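Written out below as C-alpha cells is the structure these notes cover.
Of the protein chains in this complex, all but one are displayed in their positions.
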Amino acid sequence: MDMFVVMLALPLVSGALLTLAGERAWAPNLNILASAGTFLAAVLLTVEIVAFGPRFAFGEQFFIDSLNVFFVALTAFVGFTTSLFSGPYMKNERARGKLSVPRLRLYKSMYQFFMFTMLAALTTNNLGLLWVMMEAATLTTVLLVSLYRTPASLEAAWKYFILCGVGIAQALFGTILLYFAAERVLGETGNALLWTHLVGAKAFLDPTIMSLAFVFLLVGYGTKVGLAPLHNWLPDAHAEGPTPVSAVLSGLLLNVALYALLRCKVLADGALPAGFAGNLMMGFGLFTLLVAAFFLSRQKDIKRMFAYSSIEHMGIITFAFGMGGAIANFAGLLHMTLHSLTKSAIFFAVGHAAQKTGTQRMDDIRGLVKINPLIGWGLMLGTLAILGMPPFGVFASEFMILTHAMQHHPWATPLLLLGLGIAFAAIFGRVQPMVFGETEAKRLPHAPAITPVFVHLALVLMLGLWIPPDLARWFHEAARMLG
Amino acid sequence: MSVAGILGQLFALVLALLLAPLLTGWVNQCRAWLQNRSAPPLWQPYYTLHKLFNKDVVLADGASSLFRVAPFVVFGAMALACAIVPSLSTDLPFAPAADALALVGVFGLARLFISLAAMDVGTAFGSLGGRREMLVGFLAEPALLMVIFTVAMIANSTSVAAIVATLAHRDFVIYPSLAFAGVAFTMVSLAENARVPVDNPATHLELTMIHEAMILEYSGRHLALIEWAASLKLYAYSCLGLAFFFPWGIAERDNLLALAAAVPLLILKLAIGGFLLALIETVNAKMRIFRAPEFLGTAFMLAVLGLLVRLLLETRV
Amino acid sequence: MPSLLSIDALLIAACAWLAVGLAGLAAPRQARFVAATLFPAGAFVGLAVGGVGLFALGGDPQTAVLAIGLPELPFHLRLDSLAAVFALLLGFASAGISLYAAGYFRHQDAGGVPGLLCLQYHLFLASMLMVLLADDAYAFMVAWETMALASFFLVTTDHKHGEIRRAGFLYLLIAHVGALAILLAFGVMTGGSGDYRFAALRAQELSPFWASMAFLLALLGFGAKAGLVPLHVWLPEAHPAAPSPVSALMSGVMLKTAIYGLLRVSFDLAGTPLWWWGVVALAFGLVTAFFGVLNATVQSDMKRLLAWSSIENIGLLAVGIGLALLFHAYRMETLAALALTAVLYHCLAHAGFKSLLFLATGSVLHATKERSLGRLGGLIRRMPWVAWLALVGVIAGAGLPPLSGFVSEWLLLQAFLFSPGLPHAWLNMVVPVAAAVVVLVAALAGFAMVKFHGIVFLGQMREPALQEAHDAGPWEKTGLVWLAFLTLLLGVLPGSLILRLDAATRQLLGAGLAERMSEQGWWMLAPISPERASYEPLVFLGIILLSVWLGRGLVKRLYHGRLRRSPAWDCGYHFQGPRAQDTAEGFSQPIRRIFEPVFRMERHFPSIRDREPYYAVKVEDHFWYWLYVPIARLAARISALVASLQGGRIAVYLMYSFLTLILLILVARP
Partner (left out) sequence: MSDVPLSAQLINLCAAAILLLAFAMLAQRRVLQLIDLFALQGFALFLSTLIVAVKTGQTHLYFSAALTLALKVAVLPLILRRLVQRLHVKGEVEPLINIPTTMLVGIMLVVVAFNVALPIAQLSATITRGTLGIALATVMLAFLMMITRKKAITQVVGFLAMENGLFLAATSATYGMPMVVELGIALDVLIGVIILGVFFFQIRDQFDSLDIHHLERLKDH
C-alpha cells in the first residue's frame, strides 16, 4: 500500500465522512483515529524516504524529498496531538454552551480538510497546485475561525479571508510570472511549474522576471506567514478562533506558508544575483521581529499575545533563511520545528486555562498552578521555552541564528537581541502572574488532555540538549537543498 | 625570635597594662589643673579599678551571655593592640601577628563587641550609645586607615614595627604629608577615645554622651575591665601616634641599653602628650553629636589629602 | 594517570544532584522524606564536590566532551584550577546550606511543593557546577540560563504574594538581558571564526577595539547577574523573596559564578587586558560597594539588609578584579596575583559568612514568622545557637579579624598599597585614593552588621510573640556550625589555602604568591615579604583568647566571681518598654542624614496639628527612577506607536499590503 496515498486520502475521506456523520457517537473518535492514521502513514512514509530517497507520486505532480518529508511528519504529528487535545476541549466548549452540534461537525470535517490541504501543499511538486492548496487552506480555516459566530470571530474571519485572499492573489501573480519565466526555458510542456524541473533550470530563468515574481511571491506567501506589515490578520484570527485552530494555525499553517516561500527562494537564488532574495527576507524578518516584540507588551488577550509571539518567531525564522548558508538554514529548520511544537503546546495549555477561568483576558487569569498544576506548569515551561530559555530547544536554534548573524551580519545582532529582550519582558511579565498567585478554582466537566502539552515540551527539551544524529543529518541535507 | 625579644615584648605589654591607667589619671589631673579644679590623685584610676573589681557584678535582667563576654574580649583586643604597637622597642616577636591594618581591625573588633553589648540589655541609652559609637567608628576608621596608608607608603611596609624602624632610623627628612596625617590622626584619636570635642568622658548627659551611654549597664569587674580597656586604648593610640610622628628614642633590635633609655623617654613623651590632650579638651567645647560627622569627615579628608600630598610631592615617578 | 579523573567525578556529582532532584518528584508531597533523606544526600554530594575541587586545584586541566548539545558543538567541559576554586566554593558552601535545608524544609508549610522544591534546588546546584565546567559558549549559556531559571523558580516558591512575583520577574528579566549580553560577548570573542569552543576563543587574536567590546559586554552581562550598580535592582528584591536556604545559595554561591565568568572572560578568554578595563571595573566596583553598603545600613528588613550587603561585597570583588586587571595590563604579575588572590579569597569568605547569615535569618524567620527588624529583638535569649553562630558571620561580614572577611580585605588593601607603583601618570595617584572608599565601605559594613545583629538578636523583644521563638533544630544547627567553622577556618588559616589558590592565579597570570609565601611558616600570611606586611591570625586569635581566659581566671582568683541580677536601670522612669529601644530606622538615622543625596527618601514628619502624629520614612533606590522607569516609558511609547499599525480598519491593512508591494516593485531590483 502506498503510504503516500493513504496519508493524503485519510484526511480527505474522513473529512467527507465527518461531514455526513452528523452527531454520531463515534465522530470524535473518528477525528482522532483519522489523525492518528495520518500520522502513522506519515511516519512510515518518512521511513521510506529516509531509506530509499526521494520519490514521485501521481505522475510528477507530487514529489517527496528530504526537505518536505520531515515537515509532513511534523505536520501529521502536531495534527494528531491537536486532535487529541481538541477532544476534551471541544466537549467542554459544548458543555459551556459556546458551540452547537452542527458547528462541532463543521469543526471536525474542516479540521480534516485542513490537514489534507496542508499535507498536499507540502508534498506537491507543482507550484501552481501549491498555490491552490494554500488558498484552500485559507478557505477551510476561515470557517474554523468564525466557528463561534460571535461578532468578534466574524470580524476576525472576514479580515482573515480578505487579507489572505488578496495576499495570496499576489502569490498567484508571482506564480504566473514564474511560469512565464520558466516557459521560456522549459517550453510549453506543462512541466514549467514542476519544482523538480524548475530547480534544474533555475540558473537560466530570466532575472528581470524572477525578481518581480519573487517580490509578488514574497508579499503573497509572506502575508500568510505573517510578516509585518502584512501580518494584521494573524492576531485576530488566532485570538477569536477555537484554540485547537489557533494551535494548528501557528504550528502548521505558518510553517507551510514559509515552506512555500522557501521553495520560491531557492528558485530566485538560482536566477538572481546572490543576496537579492536573502536580503529581502532578512529585512522582512528583522522588521517583523521588532514590530511583533513591541506589539507584545500591549496585549490583554492571552491568545492574541501568543499570536504576536508567533509573528515574532516567523520573523526570526525568515531572517535565518534570509541569511542562508548551511548553519543558518539548519537553524531555521530547527527553529520551525521547535516553534511548531512549543507554540502548539502553549496553545493547548492556554486553551485549557482559558476554559478553566472562563476568560481570555490575562488580567482575569490568576493562579493556574492552583487550579491545575499541570496546566500551570505546562504554560510556564512552554512560555519559557518559546522565549528561548535553555535548556529548551528554541535556545539552540536561536543560539545558532544569533551566532551566525554575529559572524556574517553583525549589524543585525543588536536588533535581534533587542527584539528578543523586549519579547521576553513582555510575555514573561504577563504569563508569570497568570500561572502563579491565588485564585478561585473551578472544575470542568471533562478532564483536560495534558499529555500532548508535555509530549511536545519533552521533545523540545530533548532537542535543546541532544539532536538525534538522524535528525541532524536530515536537517543538514534539507539545509543544503535550500542553498 | 630571640629570648630577649620575647622578654622585651612581655615587658612592653606589662608596662602598657600598668601605665595605661596612670596615663588616664595624668590626663584627668592635667585637665583639672587647667580648669582650675582641684585634681584627683594621680593613682585614682587604680583605686577605681580595685574598687570595681571588688564589687559584685549587678547584671540587668535581660543581659545575655554576649553581654558578659564582651568586656573580656574588649580587654583582650586592647591588650593585643598594646602588644603590637612598638612603645619601647621595634623588636617585637608579636608584631608580625598583626600589621597596622590588622591593628585597625583590632580596634574595630573591640568596637563591634562593645556596641553589641550596649544594645544587649535593650534600654534606650544602650542602643543610642551603640549607634553613635558605630557612627564615630565608621568615620574614624577610614581616616585612621588613610593615615596608616600614608605612613605605610613612606615606609614601604604596613608592619608597625617596620614603619617605626624606618621612620626613626632614617636620615631626617621632612614629609609634608605627615603633617596632614598627624592632624588627622589627632582628630581620630580624640574621637576614638571618647574625648572632647566628640564625646565627654566626664558627663552622663544623655543627649551628648557616647561611650558612657554604652556602658551604663556595666558594673563590677565588667566595668573595671572596660575602663581598663579604655585606658589601654588611649595608651595604644598615644603610643601609635608617638611611633608614627615622634619615633625617636625607640630601641632597635638587640639593644638593651637603648631599651633602658626608651622607658623614661616614653614616659616623658606620654606625659607631654597627655598634657596636650588635656589642653585640647579644655580649650574646646563638646560639639553637638550631629557635628561629629563633619569633624570626622574633615579628619578623613585631611588623611586623604595627606595621601595625595605623599603621592604628588614625595614620589618620583 | 588516575583511573577516575576529577572532571569525571564532578560530572558524576552533577548527575547525582540531578538524580536527587528527580527523586523529589517521586514523592512530591512528602516533606519528611524529601527533607530528611534527599537534602542530606545533596549535602553529601556537595562535600564531595568541594573535596574534588580542592584536590583538582593545581592539577593539569582536564577536558571532556559530552555527546549532548548541538551537532557541531557538543558540550565541551574543562576543569582547570580557576574552575576548581569555584567548585570548592560551591561544594563546601552548598553542603552546609543543604544540611540546613534538610531541617528547614521539613516544616516549611507555607507555599511550595517539597518535591518540586527539591528538584529546583538540586537543578540549581547542578547547573552551577556545569557553569564552572563549561568549556564552550553553548554549554556555558545552557548551564547559565538553567541556573537562572532554577533560581527563579526557587525565588518564586511563595508566589502567593504579588511582590514576590514581581521580584522574580525582575530577576529573570535582568538575568536574561545579561545572558544576551554574555552571548554577544562570546560572539565578539570568536572574531568571526564561528568557533565557540573556549579553546578557540583563547587562541583568537582580537583587535583592541573588539577585545574591549567583549570585555564591556561581559562586564554588563556578568554584572547583571552579580548585581553591579546600576544593574543591581533585582537583587534586593529577589534574594529576600526566596526561602532562606535559597537566599543563602544565591548570595553565597550564585553571585560568585558571575565573578567566575568575569574572571574567565577578562583574564582567560579576551586576551591581554587594556589598562582602562581595570579602571572601568574599579569604578563600577567602587560605586557598587559604596551604594550597596549605604543601602544596607538603612534597610528595615533583615534579608534585604543582607542582600544589599551582598551588593557591597560584589562591589569589593569588582574593585579587586579591576586592580588585578590594572596590574596585569602593566605586566606587574605578582601584584596582579595579590589582587586576584584577594578576589578569590573574598569569594570564598563571602560564600561562607553570607550563607551563614542568610541561614540565620531563615531560623529567625521560621521561629518568629517575622522579617521586619522593627518587630524583632532579644532573640539571643531564645535562640542562643543561632545568635552566636550569626555573630561569627557578623564579625566576618564586618571585615574584622580574626575571621575570614578580614583576610581578603587585608589582601585587597595590601594590593592597593602597591598601586602608586603603576607606571601611569595619574592612575598611580587616583587608584590609591580609591582605597579610601574601600576602607569607608568596610567601616560602613561594620555599621550594617552591628545593626543587623544588635536589632535582631539583642535588646528586648519588640513583640510579645517573640517569647514563643525556639532555637534551630539539629539539622539547621549542623549546617550553621559547618558554615561558621568554614568562616573561622578561612579566617585563621589563610596561608595554607592561599598556597593552593596559587594554582589559579598562576594559571591566569603566570605568577603567584606561593614561592614567597612557602618560605614563611604555615601560620603566617605575608604575601610579598614579612618585612612588607604580615598577618598571623592564629597568633592573633590566640592572644585574644588567652587574654579573655587569663582575664577571667585572674579576676576570679584575685577577687571573686559574684554576680547578681536586677532590673535594668530605667533612669527612674519605669514606663520604659521595648519600644524605647532604637528601631531599625532610628539606628540608621545618622547615615540617612549624612548621605542624604544618595537615597531617594519620602519622609513624613509629625506636625502639631496632627490628630495622630506619626513619623514615617521610605527609602527608595534612585537608579530605579533614573534608569529603569525612563526605559520602561520609552518602550511603552514605542509600543504605542507601533500598535497604531493594528488600528482595526481593514482598508488600512490592505493599504499596508499595497504599499509594501508597490515599494518592493519599485525598489527591489536585482
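Order of writing sets the labels: A, B and C. Residues in every chain begin at 1.
In the analysis below, a contact is a pair of C-beta atoms (placed from the backbone, for glycine too) under 8 Å apart; a residue touches a chain by one contact, two chains touch by 3 or more.
Computed from a predicted structure; not experimentally measured.
Trainee: Identify the visible chains that the left-out chain touches across the whole complex.
Mentor: By the stated touch criterion, the chain not on view contacts A, C.
Trainee: With the missing chain put back, one of A:Thr19, A:Gln61, A:Asn279 or A:Thr359 would touch it. Which one?
Mentor: The one listed residue touching the chain not shown is A:Gln61.
Trainee: Return the single residue from A:Ala34, A:Ala57, A:Ala157 or A:Leu334 that touches the missing chain.
Mentor: Here the residue in touch with the unshown chain is A:Ala157.
Trainee: Using the definition of touch stated at the top, determine which of A:Glu48, A:Glu183, A:Asp364 or A:Glu477 touches the missing chain.
Mentor: A:Glu183
Trainee: If you put the missing chain back, which residues of chain C would it touch?
Mentor: Here the touching residues of chain C are 640, 643-651, 654-655, 657-658, 661-662, 665-666.
Trainee: Which residue numbers on chain A touch the omitted chain?
Mentor: Touch with the absent chain occurs at residues 61, 126, 128-129, 131-132, 135-136, 139, 142-143, 146, 149-152, 154-159, 161-162, 165-166, 169-170, 172-173, 176-177, 179-180, 183-184, 188, 190, 192-193, 206, 208-209, 212, 235-236, 239-240, 295, 298-299.
By our rule, only the chains that are shown with their structure count from here on.
Trainee: Compute per-chain Cα centres, compare each with the mean of all protein Cα atoms, and return the closest chain.
Mentor: C
Trainee: So which has more C-beta pairs touching, B-C or A-C?
Mentor: B-C
Trainee: Averaged over CA atoms, how far is the centre of chain A from the centre of chain B? Could you give it in whole Å?
Mentor: The separation of the two C-alpha centroids amounts to 78 Å.
Trainee: Measuring from the mean C-alpha position of chain B to the mean C-alpha position of chain C, what distance in angstrom results?
Mentor: Whole-Å distance between the two chain centres: 35.
Trainee: Taking the complex as given, what residues does chain C use to touch chain A?
Mentor: Contact set of chain C toward chain A: 67-72, 113, 137-138, 141-146, 148-149, 156, 159-160, 162, 165, 168-169, 172-173, 176-177, 180, 183-184, 187-188, 190, 192-194, 196, 635-636, 638-643, 645-646, 650, 653-654, 656-657, 660-661, 664-665, 668-670.
Trainee: Hey, which residues of chain A end up touching chain C in the complex?
Mentor: Touching chain C from chain A are residues 158-159, 162-163, 166-167, 170, 207-208, 210-212, 215-216, 218-219, 223, 228-230, 232-233, 235, 272-273, 276, 280, 291, 294-295, 297-298, 327, 369, 373, 384, 387, 389-391, 395-396, 399-400, 402-404, 406-407, 413, 417, 420-422, 424-425, 428-429, 432-433, 436-438, 464-467, 469, 472, 476.
Trainee: Using the touch rule from the top, collect the residues of chain B that touch chain C in their complex.
Mentor: 53-54, 56-66, 69, 72-73, 75-77, 79-80, 83, 94, 96-99, 101-102, 105-106, 108-109, 111-112, 115-116, 119-128, 130-132, 134-135, 137-139, 141-142, 145-146, 149, 152-153, 156-159, 162, 206, 216-217, 220-221, 225, 290, 293, 300, 303-304, 307-308, 311-312, 315, 317
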